[in-house]
Structures are given as C-alpha cells and as structure tokens.
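Each remark here refers to the structure printed beneath this line.
Every protein chain but one is kept in place in this view of the complex.
== chain A ==
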Amino acid sequence: MMKKISLLSILLVLVLSLFACSNNGEKTNESGGTSNTDTIVIGVASDWKTLDPARAYEVFGNLYFYATYENLYTLEGSELIPKPALAKEYTVDESGLVYTFKLEEGRKFSSGNAVTAEDVVFSFNRTINLKDNASALAKGVVKVEALDDKTVVVNLKEKDASFLSKLTSNAFAVVDSKVVKEQGGSDAEDASTTDAATTHLDGTSAGSGPYVLKKWTPNTEMVLEKNPYYTGTVNASKIIIKEIPDPNTQIQALEKGEIDVALSVGPDQVKNIKEGGNSKVVSSPTSTLSFLLMNNSTEIGKEMSDPLVQQAVRYALDYKGFQQLAGDGALLPMSFVQDGFVGAKSRSDNYQNLEKAKELMKKAGYEKGFTVPLTAANYDSEGLSWVTIAEKVKEDLAKININVEIQTGDIGVVIEDYRNGKTPFLVMHWSPDYYDLSNQLAFIPGDIVGKRANWEPSANAKLVSLSEQAKVEIDDTKRAEISGKMQEIIAENSPYAFLVQHPKSFAVGVNLEGVTYNDLYKLRLNELKLSK
C-alpha cells in the first residue's frame, strides 16, 4: 500500500516538474519585461476592505477610486491643491455656506448614462446617510440639491475652508445613481440599514473614471479595463493589480519583469535596486508625519509632562538623522503642518542644540536625568519601522541624560492606549484624512490628538483661537499667516516633537512612463505607459 502511495507521489512530482520545466522562460522576454505594452501590472500590499466609495477610507483607496470614479474637484500631479474635474467652476455666496457647482458637459459613466446633477446629489446623500467611514468627511454638509441637470448646490452647516479639499476624496466620488439604485443602493436617511449596493460596487464600478472594475478578489488581484465612455487620456487598456504582501518579494518580481510597479516597498528595499537593471527608484514626499507624543498629564506623563522637558527633548533630537533614516525625499517641517499645506514652514538647519537642551533639563530639575518608557508599536511609516525611530530617539536623548526604555507592542493595543490618552511617551504618525490645514488642527489643545496628549484648551487659548480662524478663513494669504503663527507656537510649546515628513519610495520598471506620485491617489493609472 505504502509502496503504491510513494510511487504515485513520485509520479505526481515528476509530472509537475515536467510541466513546470516546459513553462520556464515562456512568459517574459529577454529584458524581463512583457511584450504586451497594453497591460500594466502593479504589485501592492493594499489595505482595501471595500470598493464602495461612500464607505471606504483606506490608504490605498483612492488608487482605485481615481481610476474608476470622478469627483467634482480633484488633485493633479503631486500637488495637493484642488482642481476642477466633473465641475467646471464653482461660486460661494457671501455667507461662505452655499457652494454652487456647474458641471462639465458631455461626461458619461461607464454604463453610458450621462453624469447629471442628480447623480451628484444621490452620491453625496448616500455617503452622508450610510454613516460609514467616508461619512466623516461629509459631516458639515447639511443639504445638497440639483437646480437643473448641470447645477448642484451644496449647503454647509458652518464655514469650512477645507471643503474643496474634502471634495477630492472618495467620500465625494460621483456614482451612477441609476445603476446603484438598481443594485439596491439608497441615499435615504435610513441608508445605513437599507442600502444594499456595496456588494455590487465591490465587484463592478459605477463611475465615470478612465477605467472600469472587471474583477476584484480581495487579497489576490484586481483587474481594470478601459472605460469606453471616458474621453480623456488612457494609455494602458488593462491594469492588473496583484496583492504581494512582502516588500522584498515585490522587488524580486519587479526585477524579474513580472510586475511593472512595486508600490508597497520602503527605503530598506529600494536600496537593493541596482543601477542599470530592469528597475528604477521613485521617491516623492508624502503627508505622513512622524512625531513623539509627550503626555501633558502629570499623572501619566510624569517628567515628560513638564514643558521644560518637552522643549529639551525637541532641542536634543537629531532631525537630520531622522531625515536620513526616512530616506531620499524626506522633509523636516517646523512642526505640525506638512510641506505642501498652506503656510507650511521648514525646520531651521541648526535647530538641534544640546547645550540648550541640557540647560532646560537643569532648569526643570532633571540635570541628572531620569528613566522613561517610550512606546513604539510594531508598525512602520512608509517602510520606516517605529522601533527604529524609537532606537534613534533613545540614542539622542541619552545625551541629555534621559534614559529611554523602549516598549514595543501590537499596533491595535498601542493605538487603543494612545486614543485613550494613556501613553506617557510614544512614537506615532499622522496621516491626513484630507489634504488641508484643517486636518492638522487635530494637534491643537482639546482637539483629537490634543486630547490624546491630555493637552487641554485652557493650556493655550491663543492657539485655540487661531485654530478657529484657520477653519473658516478662505483667503489663502491670511490663512497662511495664521498657519505660520500656529506652527511657531507648537514648535516651542507643545507636548509634541515632530520628527520627519516621510517620503514614499517605490520602484518601477525602467520602461514605465507617466509615473507621478500623489499622496492621495498614489498613481494616476491612466497616465502610466509602457514604452515599447
């Protein structure tokens, strides 16, 4: 019996090997690339949970949504400034609460249906009423109505200088209302319990973007094909997105020509890309900001809650070292506003000052130093491990006699403590939900991150007042001024030390053109092109 099993097994292995060997080298040409320049393959480790634009919020979400849907306003190139897309123009009334958008003529969904103001109204209301992740960005919208086929009026609850930026996110992607309604979609107030269109949207797109979703198998692959009704540029007629969780495997597949883009890789992996090979490195700034949180509660933060110690920490850190760790393209913002946002300021070259840091420690009564636990989750920011960041912090702070004890933990547990304001000293990052100064106001006393640092509004009334002005000020020059003032205050007096604005480093095949990285949508898939 065993003999038979063994013989069968050997036979099976031999058959497999024969088939396998006959296949070797068949798929790729000499350069390792594919001869089919009409299909582009992208390797990612995505975080997609749903492809319903009214629900999704994941980091890689807009890589897909920008390929299959369109918004009234959009981002272009690597810029974070909203530009017209489905809307050709807008006006805002004197109160700053009523926005009127005029839609472009001749735009069609992939079904062939024309894009109308009714579709915009349905899409916005559906996002609001689904009460899912995406709804958070639509919080300030109180009423949406169609004046005619091509005019939409949006009423806001309060003035919002970031409204156009929010409009560029998938939360405001315009869906084909006829198709979505047919599939059980609803924009009614009870949509959170009655809408049934998500399953359909997870398998087929209903937008007017350059591509149509043909297939999505979670954790496996996504297939996009050209939308026949899209009138703009579409270079590759087919895009295949393959899930490759391990970054090293992505690089190996790229170098072998099996994929054209290795998108989910970090600074450590791109170092292995050899010049003159099949691939090249692309580095571009992101809006992801690493920072240290020093809890302001004396009970939780203990020594770290002392403003003098907080300032000493800021002076003791070697920011250029963090910039090197983060890789090519890393930036050093002055404080909580990233480069690319209104009024952003950079950290001065000679900010690190150990003497000043030691003086502050002495003034605080800690000349001989103290020991403090630093929490760093087993997580990374654009490929740079938080534990590596913590090790660098430990090295820097040892110079002013602060003995850092690194405590690592699961991200879920660390985040939970962070959100509840229980962590004394912590490595964290901030990645904006939308690309506007308003999103950064979370760091103000009493706001989202402020609360997590137990930084009460009473701690700095001026900052709170400036923040309120920044939320509603539409004039860019005035807003930049307010932004600058806030950055200066937070750089000198806050429970944070902002370390580095991370770059995104990834790799593409040498024959891939049209690669421009944007932090929101990552890549414009329709602009990618394989040279022959």
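FYI, contacts are C-beta pairs under 8 Å (C-beta built on N, C-alpha and C of every residue); 3 or more make two chains touch, one makes a residue touch a chain; residues count from 1.
One rule holds for everything that comes next: contacts and distances are computed from a predicted model.
Peer 1: Hey, which one's the missing chain according to UniProt: "Cytochrome c oxidase subunit 3 family protein", "Cation acetate symporter", "SufE family protein" or "Peptide ABC transporter permease"?
Peer 2: Checked against "Cytochrome c oxidase subunit 3 family protein", "Cation acetate symporter", "SufE family protein" or "Peptide ABC transporter permease": the hidden chain maps to "Peptide ABC transporter permease".
Peer 1: Quick one: which of A:Leu147, A:Ala398 or A:Ile448 touches the chain that's been left out?
Peer 2: A:Ile448
Peer 1: Considering the complete complex, identify which of A:Asn62, A:Asn125 or A:Thr198 is in touch with the unshown chain.
Peer 2: Checking the options A:Asn62, A:Asn125 or A:Thr198, the one contacting the hidden chain is A:Thr198.
Peer 1: Would you mind spotting which of A:Ala54, A:Ala206 or A:Ala253 touches the chain that isn't drawn?
Peer 2: In the complete complex, the chain left out is touched by residue A:Ala253.
Peer 1: Of A:Asn62, A:Ser110 or A:Asn133, which sits in contact with the chain we cannot see?
Peer 2: A:Asn133
Peer 1: Please output the residues of chain A touching the missing chain, sorted low to high.
Peer 2: 1-3, 5-6, 9-10, 12-13, 15-17, 19-20, 22-25, 27, 34, 36, 39, 41, 43, 49-50, 57, 131-133, 135-137, 139, 192, 198-199, 202, 215, 217-221, 223, 240, 242-246, 248-249, 252-253, 255-256, 258-259, 410-413, 415-416, 419, 433, 442, 448
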